[in-house]
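Chains shown are a subset, placed as in the full complex.
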Amino acid sequence: MSARQRLADCGLSAGKKARLHRILYKHGLCNGTALFLPYDQGLEHGPRDFFADPVAADPRYIVRLALEGGFNGIVIQVGLAEKFYWDFAGEVPLILKLNGKTDIPSDARALSPLHASVEDAVRLGADAVGYTLYVGSPAQDADFAQYRKVREQAQRLGMPLIVWAYPRGEAVEHKGGKDSFYAVHYAARVASELGADMVKVNFPHPEKRVDVPAAYADEFSSQEAMDAVVQAANRTLVLVSGGSRTGDDVMFEKAHESMAAGATGLIFGRNIWQRDHDESLRFVERLRQILAKYPTP
Amino acid sequence: MSARQRLADCGLSAGKKARLHRILYKHGLCNGTALFLPYDQGLEHGPRDFFADPVAADPRYIVRLALEGGFNGIVIQVGLAEKFYWDFAGEVPLILKLNGKTDIPSDARALSPLHASVEDAVRLGADAVGYTLYVGSPAQDADFAQYRKVREQAQRLGMPLIVWAYPRGEAVEHKGGKDSFYAVHYAARVASELGADMVKVNFPHPEKRVDVPAAYADEFSSQEAMDAVVQAANRTLVLVSGGSRTGDDVMFEKAHESMAAGATGLIFGRNIWQRDHDESLRFVERLRQILAKYPTP
């Protein structure tokens, strides 16, 4: 089991360290862990995601939820940031998501195009930027090219870079699918090799063994898989994603295993705001109780 | 049998000569030969390459191994360089690999996209940059276009440029495969024609004669093939790669033939860190004994 990385040991520049310190030690539990609220599903899936609780269609409601729930940050696209962040500027850290796409075309050659810049993030007062990298996609040359500019800008401006490392594309589908231990493990490492300061991964499924490379054909427990993912990321801090809404107990179990493996935090969206307000906060409270057990000094 | 090229005879600018002198005469055996430790497999193959010895997943372990083993340089991608090189800055030369890809999509139209620049290398204190050129790939126009920028930046900033000259792509497969004498010989020459200061090649296999051009249909000994590869590279210094891990005696034999042919050095990764620590160092010691027999004044 890896120990959680301390900020001082992550090879960060002053600006990146200052902004991550704000996120991890001045918000949420202030104990070095993180709970992020992502709210980019309106672009990624369309507003049908808000049918479960229609108030969730209102960005103002979501930002308030982030404040009430004591989140370490809210993740939104540039349009919502321009129009809604001013009201709460500085109250909750802003993570500006720089790329995104609709889910209307096929994902066979998935690529998430840029629609904002690190300079936009600076201008809006964000404390980090997010970039979705589709690991294994046939479009990886275009992906790496636009990622590179983001990494360079983030380095130049001292802005933490969070990579959504998502295995995707027809080649991934032929090698075991996007949730396999193989795919998630590889994706975490790619983010680290390419210079992410944090990486967002989905929980790996070691039981998905059909068509994966031989090294992943053995039995691994889900804790072993999660440990390996965090270790592969090394000094890149790990956020584990809730994904689409499933049973709460499974979620809490995932959260426990992630933090035990050395992840820095959790990033849960639909599992939170696809229920009514009070239930959302109760769910958040349970996540905070888990995070409270894993302080990083 | 070619003589090893002396730095003063390689048509280098002051900056390139200064940096190569540091690599070849201030580190390792300090005798003009080189032993490099490549550690980009986490991106190129994914973290499964570290299953053989799990501590190898930790970049800090690898940099220390490079120091303990007396390597002339360590080759890593920008993400690991940003987060791990500071701790050892200046103790072992950094070769920053500027492009790379996952092995998830097919190699039929192989292209290794750029994700870092020569300026990144300068900023991080690197002494050389690495670029993978997929010789013979149908994507060669995109490859040459991005290579050209790297060459120009390297020339402008006095940074030595090491080309990983890898025959790859469907056309190569139809003409005898990526390891044939034909393919490796051609690849070495392409790197030289396009301005590489060093070229990394795999050991040529003259016995692979199916479908190769007529000129390569004769019998050549492996020493003859290696001699021809070094000669084709002329003033571009040659590094020979270990490739995936195979028997140690075969490796030492390859190493001997390479140095006898006039190569400047060896670049061995998996053959080194896919075993336990002490065994790694014993293997390295054997390679150093070989290099010690081929000093370049």
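Per-chain residue numbering starts at 1, and chain names A and B are given in the order in which the chains are listed.
We adopt the following convention: a residue touches a chain if its C-beta (ideal position, glycine included) is under 8 Å from a C-beta of that chain, and two chains touch if they have at least 3 such contacts.
Because the structure is predicted, anything quoted here is derived from the model rather than measured.
S.K.: Because only 2 copies sit in place here, please give the count for the whole complex.
M.R.: In total, this homomeric complex is made of 5 copies.
Basically, only the chains that are shown with their structure count from here on.
S.K.: With centres defined as the mean C-alpha position, give me the subunit A-subunit B separation in Å.
M.R.: Centre separation, subunit A to subunit B: 35 Å.
S.K.: Write out the stretch or stretches of subunit A touching subunit B in their complex.
M.R.: 10-11, 135-138, 140-141, 143-145, 147-148, 151-152, 155, 167, 169, 171-172, 175, 182, 185-186, 188-196, 213, 215-216, 228, 231-232, 234-236
S.K.: Which of the residues in subunit B end up touching subunit A in this complex?
M.R.: Counting only subunit B, the residues touching subunit A are 40, 42-43, 46-48, 50-51, 54, 57-60, 77-80, 82-84, 86-87, 99-102, 104-106, 111, 113-117, 120, 142.
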